[in-house]
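My questions will all concern the structure given below.
Partial complex: the chains shown occupy the same locations as in the complete assembly.
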Amino acid sequence: MLDEAVIIAAVTVLGVLEQAYFSLQVIYARRKYSVSPPATTGPPEFERLFRAQANCSEYFPIFIIVLWMSGLFFSQGVSSLCGLVYLYARLRYFHGYSESTQGRLAPLYLSAQVLWMLIGSSALGVILTFCRVHLDLDLLYWLRSALMLD
Amino acid sequence: MLDEAVIIAAVTVLGVLEQAYFSLQVIYARRKYSVSPPATTGPPEFERLFRAQANCSEYFPIFIIVLWMSGLFFSQGVSSLCGLVYLYARLRYFHGYSESTQGRLAPLYLSAQVLWMLIGSSALGVILTFCRVHLDLDLLYWLRSALMLD
C-alpha cells in the first residue's frame, strides 16, 4: 500500500514545507513590526500576514485528509495533481493577502475549488469502495458496461 | 487494509463536509455583520459563531486521528459509531453556540465524552497490538480464557 501512495506522500511533505515557510514569514514579520508574542494584533501589514498563515494552517489538516482519502480510494494521479494546484494556490494566496485583503481573493477561490474537487473525489472513491466491499456491487464495472466501454 | 477501513473513511468525509459547512457559515456571518478580514472581532453574534468554528477546527484533527487509531487498532464499528455521535454533537454545539454561549455547553460535554471514548479505545487497541507484536503476548486471548468465554 505504501509504495502505491508515495506520490501522495511527496505532495504531503511539500505541503509541510510550505506551512513551515508560512510560519517563518510570521516570525520575520513579528520582528519587523515589533509584535512580540503573545500579542497577535499590530499594524495592518502584520495582521494580514498573521491571518493568512492562520487560515492556511486551519485548512491544512482538511487538505491533507482529503488528499489521502482521494489518493487511496479514488486515484493517486488525480489527487496529486489537485494537491500541487492547491499548494500553488495557497502560496499565491499568502503573498496576495500580505499585500492587500483584495489580493487574497482570486487564489482563495482557486484553492477552494481544488479542495471541493478533492472532497468530491474522496466521497466518490469511498462510496464506490463501500458498494464493492459491503454491498458486493461493483458500480465501476456496471458503469463501464452501461457505457459499452468494455 | 483499505477495504476494512472504508466506513471510517466515510465518517471522515462526512466530517470534512461538516467542517466545510461551518466555514461557509462564518463567511455568511462576515457578510451579514460586515466584519471584513483580517478582523476577527465584531458583534457578539459574529464572535460566538467565529469561536464556534475555530473550536471545531481546532479539535477536528484530534478527532480524525483518534477515529483512525481506534478504527484501525481497536474496532471499525465502535469507532464509526462514536464518530457519527461526535459529528452530531459538534453540529448541535455549533448551532447552540451561535445562539448563546450557554447553548454550547450540553453538546460540548457530549462531544468531549465521545472524544474520550475514542481516545480510550485507541489507547486500548494500541496497547493490545503492541503486546501481541512486540511482547508476543495475546492479552485478548488471555482475557477471554480468564473469563472462560472460550
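Per-chain numbering from 1; labels A and B assigned in written order.
Just so we're on the same page, a contact is a pair of C-beta atoms (placed from the backbone, for glycine too) under 8 Å apart; a residue touches a chain by one contact, two chains touch by 3 or more.
These numbers were taken from a predicted model, which means no experiment stands behind them.
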With 2 identical chains placed here, how many copies of the sequence make up the full complex in this file? 3
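By our rule, only the chains that are shown with their structure count from here on.
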Roughly how far is subunit A from subunit B, centre to centre by C-alpha average, rounded to an integer in Å? 20
List of subunit B residues in touch with subunit A within their complex: 1-3, 6-7, 9-10, 12-13, 16-17, 19-20, 36-38, 40, 54, 57, 60-61, 64
Quick check: in the complex, which residue numbers of subunit A touch subunit B? 1, 44, 47-48, 50-51, 58, 61-62, 65-66, 69, 72-73, 101, 104, 119, 122-123, 126-127, 129-130, 132-134
